[in-house]
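Some notes on the structure that comes next.
Apart from one protein chain that is not included, each protein chain of the complex appears where it belongs.
The first chain written gets the first letter, and so on, giving A, B and C; residue counts start at 1 in each chain.
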Amino acid sequence: MSERTLGIAVIGLGGAVGTTMVAGIELLKLGKVDKTGLPLSELDQNSAKDLAAYERIVFGGWDLNAENLAAAAEEHEVLNHKQFVAVENSLSKIYPWKAAVDERFLSNIEGGNFLPSKDHREVIKNIVNDLKKFQEICDQVVVINLASTEKLVDESSEEYSSLAAFENALDAGSENISPAMLYAYAAISTEIPYGNFTPSVAADIPALIEFAEMQNVPIAGKDGKTGQTFIKTVLAPALKARELKIEGWYSTNLLGNRDGLALSNEDSLRSKIKTKASVLRNILGYEVEDHIVDIRYYRPRGDDKEAWDNIDITGFLGQKMQIKVNFLCKDSILAAPLAIEIARCLDLAKQRGDSGIQEQLSVFFKLPMTKYESPEHAFHIQNKHFLKWLNA
Amino acid sequence: MSERTLGIAVIGLGGAVGTTMVAGIELLKLGKVDKTGLPLSELDQNSAKDLAAYERIVFGGWDLNAENLAAAAEEHEVLNHKQFVAVENSLSKIYPWKAAVDERFLSNIEGGNFLPSKDHREVIKNIVNDLKKFQEICDQVVVINLASTEKLVDESSEEYSSLAAFENALDAGSENISPAMLYAYAAISTEIPYGNFTPSVAADIPALIEFAEMQNVPIAGKDGKTGQTFIKTVLAPALKARELKIEGWYSTNLLGNRDGLALSNEDSLRSKIKTKASVLRNILGYEVEDHIVDIRYYRPRGDDKEAWDNIDITGFLGQKMQIKVNFLCKDSILAAPLAIEIARCLDLAKQRGDSGIQEQLSVFFKLPMTKYESPEHAFHIQNKHFLKWLNA
Amino acid sequence: MSERTLGIAVIGLGGAVGTTMVAGIELLKLGKVDKTGLPLSELDQNSAKDLAAYERIVFGGWDLNAENLAAAAEEHEVLNHKQFVAVENSLSKIYPWKAAVDERFLSNIEGGNFLPSKDHREVIKNIVNDLKKFQEICDQVVVINLASTEKLVDESSEEYSSLAAFENALDAGSENISPAMLYAYAAISTEIPYGNFTPSVAADIPALIEFAEMQNVPIAGKDGKTGQTFIKTVLAPALKARELKIEGWYSTNLLGNRDGLALSNEDSLRSKIKTKASVLRNILGYEVEDHIVDIRYYRPRGDDKEAWDNIDITGFLGQKMQIKVNFLCKDSILAAPLAIEIARCLDLAKQRGDSGIQEQLSVFFKLPMTKYESPEHAFHIQNKHFLKWLNA
Partner (left out) sequence: MSERTLGIAVIGLGGAVGTTMVAGIELLKLGKVDKTGLPLSELDQNSAKDLAAYERIVFGGWDLNAENLAAAAEEHEVLNHKQFVAVENSLSKIYPWKAAVDERFLSNIEGGNFLPSKDHREVIKNIVNDLKKFQEICDQVVVINLASTEKLVDESSEEYSSLAAFENALDAGSENISPAMLYAYAAISTEIPYGNFTPSVAADIPALIEFAEMQNVPIAGKDGKTGQTFIKTVLAPALKARELKIEGWYSTNLLGNRDGLALSNEDSLRSKIKTKASVLRNILGYEVEDHIVDIRYYRPRGDDKEAWDNIDITGFLGQKMQIKVNFLCKDSILAAPLAIEIARCLDLAKQRGDSGIQEQLSVFFKLPMTKYESPEHAFHIQNKHFLKWLNA
């Protein structure tokens, strides 16, 4: 693998996923954990040769909570005791930068480590400064958005329709511009790749896609495909291949961490459910009459997450059958390695000179960004496209 | 689709799956059911053009039970009342031919409709006669084995090692030659394709593979991939793609039909479990330490079948997670359409002049027959190979 | 058992549960089904001696849908074909009486078989007339409410607080008086016992409790305890007995029949969820922090109903464990026999001279009516009280 230093600047660094990314890489450097769960860890030498080595990754990032990452790791309870002891010292030295914030897009906010100004241009300047300082110690920086889900915006807004309109809206202090968009704008303007692991609208508006192409910056998103949707996009194509008709798919999710709390806000929840619901039609070629997705904030689970899916299918002679899938998973444990791989791939794309939407990274996302066509959701097809690109 | 008449000669015609095949095609002809559950029913016109039309399929076959198929359908309770009424008349005219039988390979046998002789050559002659008579009303005949699972044989036996050795064993009345082998031999000798939907050892011995190649006959098998293994070969490759380590996979099966009763015989059970257990290593590239497969005869279910799978996985930072899949399915409803498609594909292979093992049909089997290499089990790869052949 | 004729007048006669009650009793009379599922069918002779014989039950009742019960049975698909054929003739002779209706309490209404007037007193007069006519052919009539759930009302309303206030509200045409209350008033005024199988507010307001006591009429309710809550009130006391702390209980329900459609109305849903949520505190003696109940209208299931419960418990040393219960049930099959038993017990109470709230029937209800104390929810305690009364 490449010996270059890759710097990942995480929006929401002190969250459960961000902390897990940092702690995981530190533990890897110390040889205290192996690479299980990192999707690209078993590539042959040749495929992996231009990807940054896991051990050469360094972290920075923003968070509303000013506490250092050792304190964050203690709160999120993602590490076991031995792991915590091993990385406590190095984590305690990482303090998040001041975050951009806007209550119109995210309520349920806790923590006071934010940028004072409400002037969009000034916020961007601050973010750019953070990035430039970070660039001094890395060969390449990539921004990954792991912040709590913002409320759904009207994506057809005139202000998002072109770079020019967006620049005007920035100057005018438009209230339609979200923190996620400011981060994306700042990254692109600094020629830094941007990956959106959240369902929030960010670099996926026409204005920022245009900007990314102009700046020759690769962007990718959105909403990491970790648990339930991952399984859904694996099973649905196979049921289709057997021509088993899906009559209903009821998906429920229980989650108890800070992300769950954010989703207990109706607006954020709507944003999240939207990205979960659109996959089946694309894969099956027909509308599932009853496709219901439910997400619940359920405290007993903490960072553990549970998905229960019930699938009603009709087979030969019109006979009905059922499949139920119960996935007892850990949100951060599934998400952190994907976020790391997205960063490595965006770095690779940047090296190769690829710019704009990186559609081949669809395999990592619930709602893949595409330029012209509707996205491919079937996992095995996404993976085929991805591996082809990787080995190009 | 082709206007030719395809005759399917079913070993075990009066069983639940055989009856469902016949009733299903009759209901299709009458327009009483649609093609849901038939995997190749949604192919575009071009891909499907040389496949026999579903409506042009006719049935014959052997069964130990002499009753006509209307009586069999009533016993198996696979059809609902309206469906039964619609096809009762046509089913009542189909009487199974006398079956080959050998208590050394299958105990728990019921029914008296069998060939009297224990002389292998005479049994073969009878089977060939049945097939020749059936050929008179079809453009092409294909034999599909749906009989109850025979006990496991020692596949390395000298008598199976070459066609010459096998011919000698036939003449000598060897007790290592099973009914399934006699059917396969008879079909191949008559230049009729042979598909093995059961786990029994049949055309997969070297002697009969050699014979099939010599006779220019396509053969395929074995053990139809309907429920649990289907799901297993869909999920395992995706977990591998995410580098989630599978520590254990516990699979239990409850089934209550005549097949379940046959499997309550220890020898047949061993044969069945063997075909179920071998898939994971192939897909994952490592041995799952605790891969347990359990099959139980459980009468309350009748033809309904239930699979419960528990999968223990390890992810990033060595953290453990679990996936549980509960598949409430109907054995015959899943199996019958696959058996129909295998027959149509073997007919297509015969038209194209393909002979010997049809490896591209792996997508339909739990334990795909291959000539040189170990079989591919990952469902999406099997399907890719299959579609490529179909569209060749 | 008693040789008296018991007439059950069902509100919502043509619904799935009502139809199942009638068809079930008719099938019993014909000897076509046994008494499985009828909770009091295995009582010893002595305990059962004053209960009306199942075979001596006759039915009448109201429904918005004017079609006869054979047509209703065909629509609800509760009977198998043989059962339908056996009772089609007798069911086709039963036509529902015109129902009371009020759109303020129940939207999603279909059917035109309702009483024209909006004058409360006139509606009551009509209901009383129906009951008096029905009394002519029975030794005793009991009214059972099986109508769709009405929207939640403010039970502390002044108009419900005493019989006098309620009478005034009736005269004034108050819009707070629901159809369910009119039926209850009519029954009580005619000295006919009234059982409420639904979550709607009816005889459980102070005014009607007072009226029932004055008229010497037994009443009981409410909301039949069929599936999920039944299991919940069985498991929770046992977990308490082991001092396993319940941290969270997530209950989801999928149902696809007309009742499910009614519950897709927000107001009715709130009424239903309220009766489901209150049971745990009573049994455990503490508040479960995350007790979530979700009910979804999910069409693929039809009358089949599914409950999935996830229970998070903490045991010794603060260690966490989970129990998951998946109940694949049939709504009408569970509800109809309970409704029959409630009617038989109300008849028995009437014979014994018991009046007012019949608390000993709590074993049949999700939200038992009580006079002074909060209700007992633990199933085994309810059953103990019930059996003691029965054998008194």
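Here is the rule we go by: a residue touches a chain if its C-beta (ideal position, glycine included) is under 8 Å from a C-beta of that chain, and two chains touch if they have at least 3 such contacts.
Not measured: the values here are computed from a predicted model.
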- Task: Have a look at B:306, B:331, B:354 or B:376 and name the one touching the chain we're not showing.
- Result: B:306
- Query: If the hidden chain were put back, which of C:248, C:302, C:337 or C:356 would touch it?
  - Reply: C:337
- Query: Taking the full complex into account, what residues of subunit C touch the chain not shown?
  - Reply: 20, 23-24, 27, 33-42, 78-79, 83, 230-231, 234-235, 237-238, 241-245, 314-319, 321-330, 333-334, 336-337, 363, 379-380, 383
- Message: Suppose we count only contacts with the excluded chain; which residues of subunit B make the list?
- Response: 247-248, 250, 252, 254, 289-290, 292, 294, 296, 298-301, 306, 308, 310, 312, 320, 322, 324, 326, 328
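One rule holds for everything that comes next: only the chains that are shown with their structure count from here on.
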- Note on the structure: Distance between the CA centroids of subunit B and subunit C (whole Å) is 50
- CA centroid of subunit A to CA centroid of subunit B, Å: 44
- subunit B: which residues touch two or more other chains? 326, 328
